[in-house]
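Quick one: structure below, then a few questions.
Only one protein chain is missing from this complex, and each of the others stays in its spot.
Our next item is subunit A:
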Amino acid sequence: MELSSNTDVRQYVVFKLGQDEYGVDIQKVTTIEQVKPIARVPRTPDYIKGVLNLRGDIIPIMDLRKRFNLPVEPDTEDTRIIIIKIEEISIGIIVDSVAEVMNLTEADIENVTNFTTEFSLDYIMGVGKADGRIVTLLNMEKLIKLEDNL
């Protein structure tokens, strides 16, 4: 049991949003950038903050605070944009700060449906536990799906 789970270690980039910690699969992360000027795009959901120029590519940026209905806060020194690539789509997410890279085995991850039925949010993949901390692991494929309100 020990051995097999050891081979299943996955790495997650852990970032902070308010008091909570979240994690995304490191395989999906392209780069982590400092905040740059973002051009607003009209007629998009409000959590789409706009697009920015990343070395010649136009990348849409999602404001995770707005996506999770958290109060909007001004950018700080620590604010970062995590650029994520899923299949052919690149997108950046704005987070309060990036903490670390965490190793989690399958045994460390708990399925959310185990402890609550209220979660209708399919963009949460599970909850990782390590050293007494709790990290919400995000399913980016689901998270970036826009409602058809364009």
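Heads up, the rule we're going with is that contacts are C-beta pairs under 8 Å (C-beta built on N, C-alpha and C of every residue); 3 or more make two chains touch, one makes a residue touch a chain; residues count from 1.
Simple rule for what comes next: contacts and distances are computed from a predicted model.
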## Note on the structure
Expected UniProt protein name for the omitted chain (select from "Chemotaxis protein CheA", "Acetyl-CoA acetyltransferase", "NADH-quinone oxidoreductase subunit K" or "Carbohydrate ABC transporter permease") would be "Chemotaxis protein CheA"
### Query
Looking at the whole complex, which of A:Thr30, A:Ser90, A:Thr105 or A:Asn139 touches the chain that is not displayed?
A:Ser90
#### Entry: Of A:Val24, A:Ile59 or A:Ile124, the one touching the omitted chain in the full complex
A:Ile59
### Message
Which parts of subunit A face the unshown chain closely enough to count as touching?
### Response
37-44, 48, 50-53, 56-60, 88-91, 144, 146, 150
